[in-house]
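First the structure, then my questions, so here it is.
Here the complex is missing one protein chain, while the rest keep their positions.
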Amino acid sequence: MGNTFGQLFRVTTFGESHGGGVGVVIDGCPANIELSEAEIQRELDRRRPGQSKITTQRKEEDQCEILSGVFEGKTLGTPIAVLVRNKDARPEDYSEIAEKFRPSHADFTYEAKYGIRNWQGGGRASARETIGRVAAGAVAKKILSVLYAEFEIVAYVAQIHEVAAKINRSAVKAKDIEKNIVRCPDATAAKKMVSLIEQVRGQGDSVGGVIECLVRGIPPGIGEPVFDKLEADLAKAMLSIPATKGFEIGSGFAATRMRGSQHNDPFEMRGGKIRAATNNSGGVQGGISNGEEIYFRVAFKPTATIGHEQKTVTSSRQQTRLGARGRHDPCVLPRAVPIVEAMAALVLGDHALRQRATKIADRGLRIAER
Amino acid sequence: MGNTFGQLFRVTTFGESHGGGVGVVIDGCPANIELSEAEIQRELDRRRPGQSKITTQRKEEDQCEILSGVFEGKTLGTPIAVLVRNKDARPEDYSEIAEKFRPSHADFTYEAKYGIRNWQGGGRASARETIGRVAAGAVAKKILSVLYAEFEIVAYVAQIHEVAAKINRSAVKAKDIEKNIVRCPDATAAKKMVSLIEQVRGQGDSVGGVIECLVRGIPPGIGEPVFDKLEADLAKAMLSIPATKGFEIGSGFAATRMRGSQHNDPFEMRGGKIRAATNNSGGVQGGISNGEEIYFRVAFKPTATIGHEQKTVTSSRQQTRLGARGRHDPCVLPRAVPIVEAMAALVLGDHALRQRATKIADRGLRIAER
Amino acid sequence: MGNTFGQLFRVTTFGESHGGGVGVVIDGCPANIELSEAEIQRELDRRRPGQSKITTQRKEEDQCEILSGVFEGKTLGTPIAVLVRNKDARPEDYSEIAEKFRPSHADFTYEAKYGIRNWQGGGRASARETIGRVAAGAVAKKILSVLYAEFEIVAYVAQIHEVAAKINRSAVKAKDIEKNIVRCPDATAAKKMVSLIEQVRGQGDSVGGVIECLVRGIPPGIGEPVFDKLEADLAKAMLSIPATKGFEIGSGFAATRMRGSQHNDPFEMRGGKIRAATNNSGGVQGGISNGEEIYFRVAFKPTATIGHEQKTVTSSRQQTRLGARGRHDPCVLPRAVPIVEAMAALVLGDHALRQRATKIADRGLRIAER
Partner (left out) sequence: MGNTFGQLFRVTTFGESHGGGVGVVIDGCPANIELSEAEIQRELDRRRPGQSKITTQRKEEDQCEILSGVFEGKTLGTPIAVLVRNKDARPEDYSEIAEKFRPSHADFTYEAKYGIRNWQGGGRASARETIGRVAAGAVAKKILSVLYAEFEIVAYVAQIHEVAAKINRSAVKAKDIEKNIVRCPDATAAKKMVSLIEQVRGQGDSVGGVIECLVRGIPPGIGEPVFDKLEADLAKAMLSIPATKGFEIGSGFAATRMRGSQHNDPFEMRGGKIRAATNNSGGVQGGISNGEEIYFRVAFKPTATIGHEQKTVTSSRQQTRLGARGRHDPCVLPRAVPIVEAMAALVLGDHALRQRATKIADRGLRIAER
């Protein structure tokens, strides 16, 4: 259970790291939207292993095939199924983890839950599962671009271990993100991050960090006010990404040390529109977008797979040690940037459709049309 | 939309701050569980305004009535509807906010979304909506106690503005929480917090802080591994509470500054069970409980209603100023403690039922039964 | 579980025949639609017991109260909760059925499922549960009237036992239905039906029959093509009404004795529109409306409560006899007409919102706008 995300734009992923393949079925995509495999592939390539010297050196091409839902280059309104075949399987690598629970991985909890697990390379808990998310996110971005002329979603690495980037959020441009392999718009910090990751890899260790994400061009009125608040669905989306430990929107945890008189965002008229003078709210008030930039931050733990021997137990309850493991990402953040974007797009695409469904009667203020 | 939470234990809240009342319909509660209005009332009383000198001085009795689903003191398996009538309505208080958007409230976004809003006291965005959540949480706690002998959920205030409590998590007991009006188990910090809140109130200002929550007695195997990870659903639940800005589980944002070799939780045999030697994971690995204590932290912003005049605009797009407002909570955290507990109980109650649904076939390891 | 109906226009009913009351929470109603208690009450009065000499003589006023979601006569976009208090409770009447399972009632199956049941008057299985459906249906009708200028939903009794009405579907007008107490537009048949019902009541027996329902003014394009076909959701809606045993749409079971060359509905241009020349399809093709009148028929069994002694067993597994029971409807169909209409409105209201959600991109044919 739990492999479906979204209410109207509904995404169901499937697949283990080893086996026939991984993929996604997207239900609820509007019809008549141009869509090609190339557009999906572009996003998958940003997520792909082996793309730079600071990622895992496993080679996976992750070539996608659209199985259904697209006809003569346009969406049909029917389910879009996307499949990526698995390759590069080396099951012999996994004989040790068939028996031993890797610390801070999902081996033990899967075994506890299901009484069985595919121990070849992480199975369903493998990061390969996110391929389906990134493919679906590419489709969601298309819809959002059709709906909102100024829509843009930009995620980037804001911090790796102790190296924090200096970033002026409003000046960040999407094209800046891909200028370096760590996907950080602060070039100076980016260099330090790359060095750090290489150094950590050399030590057989790993590091975590923070990804920040900006969403622009969302009009006021998107989101639902109680349980499905925009920030609530974003939080769920982000904490569903492997290796995440925290989420904050707008002022976030820093808000806990502010006073109301500092924190409140006064309204003002600007450019003929009702605008917030400051944006501690992070673009969302009461669960609904207010037309300002939506921004949030996601905490990633250091990769659990490391090149050190570790204490653990076997599935037959014997204390043992797990040997050092290779070919891992010493830091998942550069490859997680497109995943964060994809999950944000899934949330916003879904909420955009939800808002369309119930906008019917005549409106006094018509703010949403601004 | 979005007023329902949960897949199997499904909770739908209704009601505005002014109007007939607020409440909840709980669908999916197992039958034959003892339940009384008194048990629900006990939790509602912890959330009630006017309960101490540091909360709002509005008097609301919030007396609950179970309308359905309970017969001769036991649940029927049918929907449990709980109603709390509204009282103490003083609509004349609200004439100003009928016209002006309160900064960092949901007035503007509701207007943008719906083209209409109940401007009497916050309407649906009022904290009164959480009455339904707390009532449902009381029922979820009952179910969890029936299912898991050692189940316990304990939330408390860990920080108010700059005052951070010193807390040994494993030593915190549920009964300690109610020993002071700020609901902080560190008596020394609690005193400082109370003073601070009183001082801030005197200044017509407000403060935020952090609530920490512990969940004990959950066996391994609860949670779903992909989108409905336990931490993802907890994050959504917490960010759906009014005034929240962040969530972190286990090591949280601190994990971003750790190395994998420090952060990983080695497994060991302890008391005949497979246990994690440390708990940076916060009791959850790959979205599924590992049997350790689940703990997480929630960031609350300072109350948006303050006793200062503020800049804003009217619904007819005129710049204006909003007068100082009274009778507010200078700090929502003491009253938010039972809300955090309730939302955590809703998530865990739902996942507990989900796990029961699919546990069928013979299990090799039978860890879950430990 | 299972007390919620609909994807976007979501209706959750609650309540037993005895206890605090029955009602409904409607989530997903668009904002700014005029709505009053009087409009809901009008539909409830058509369903009310004691309304004529051929219904049960129990007196129930079924006065509704809107608890939330409406402000100054308009919907807020927030959940609309409607409550009807229970009255006329005479629990002493029910001492016998506390012990004995009434044949063809839900007493035994509830006990089997839940291990407990509210034996006072049918509990949750009572027809009182349909009050919430009728209230919600009144709201759905409002939405559909706002969306589709020519929308109309007309149900009527087409057959009682062996008495079948002669009806020219296209000539049936909504106002004709309420002209007689049996709600049959064929006046001659109606008289026979009334006589039959009175005679059957005199014999302590009961009869069933068929309700037919017409839905007009639905444009082409409403419905989803695979599992949520319009006819599939209508079938579910109808079979969820107590005492129903069958559903057929368009040609229905008669289609099984036709040939394709007779049954197919040729297309033609008529009034500048693409129209079906015949309507064996019943207004739906491939799960989606084609712009023609939607019509379907629902089979109701004879009321299970009768004035005869019957063989049965006790909950302690003893063979016994159940005494004759009074105050029942000898035929539920006249009061079921508004319930059929309500359920049809819930299905169509929900699908209308779903269609709005995904209509985005430019359309070649633009048939839907015709």
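Letters A, B and C mark the chains in the order given here, with residues in each chain numbered from 1 onward.
Here is the rule we go by: a residue touches a chain if its C-beta (ideal position, glycine included) is under 8 Å from a C-beta of that chain, and two chains touch if they have at least 3 such contacts.
Quantities reported herein were computed from a predicted structural model and do not represent experimental measurements.
Asks: Check each of B:67, B:211, B:284 or B:353 against the chain that is not shown and name the one that touches it.
Replies: The single option touching the absent chain is B:353.
Asks: Just the residue numbers, please: which parts of chain B touch the chain that's not shown?
Replies: 7-8, 28-33, 77-78, 143, 146-147, 225, 353-354, 356-363
Asks: Hey, which chain C residues sit against the chain that's not shown?
Replies: Answer for chain C: residues 1-5, 7, 13, 101, 103-106, 108-113, 115-116, 124-125, 129, 159, 161-162, 200, 205-210, 219-229, 231-240, 242, 244-253, 255-269, 274, 276-277, 280-282, 284-291, 299-306, 308, 310-313, 315, 317-319, 354-355, 357-358, 361-368 touch the chain left out.
Asks: What chain A residues would touch the chain not displayed?
Replies: Considering the whole complex, chain A reaches the absent chain at 1-4, 8, 10, 12-16, 19-23, 25, 27-28, 31-32, 65-71, 74-81, 83, 113-118, 123-124.
Heads up, the rule we're going with is that only the chains that are shown with their structure count from here on.
Asks: Taking all residue numbers used at the chain A/chain B interface, answer same if over half belong to both copies and different if under half do.
Replies: Same, since over half the interface numbering is common to both chains.
Asks: So, what's the distance in Å between the C-alpha centres of chain C and chain B?
Replies: Centre-to-centre distance between chain B and chain C: 39 Å.
Asks: Cα centroid separation between chain A and chain C, in whole Å?
Replies: 45
Asks: How big is the gap, in whole Å, between where the Cα atoms of chain A centre and where those of chain B centre?
Replies: 26
Asks: Tell me, which residues of chain C touch at least two other chains?
Replies: Answer for chain C, listing residues that touch two or more other chains: 8, 28, 31-32, 77-78.
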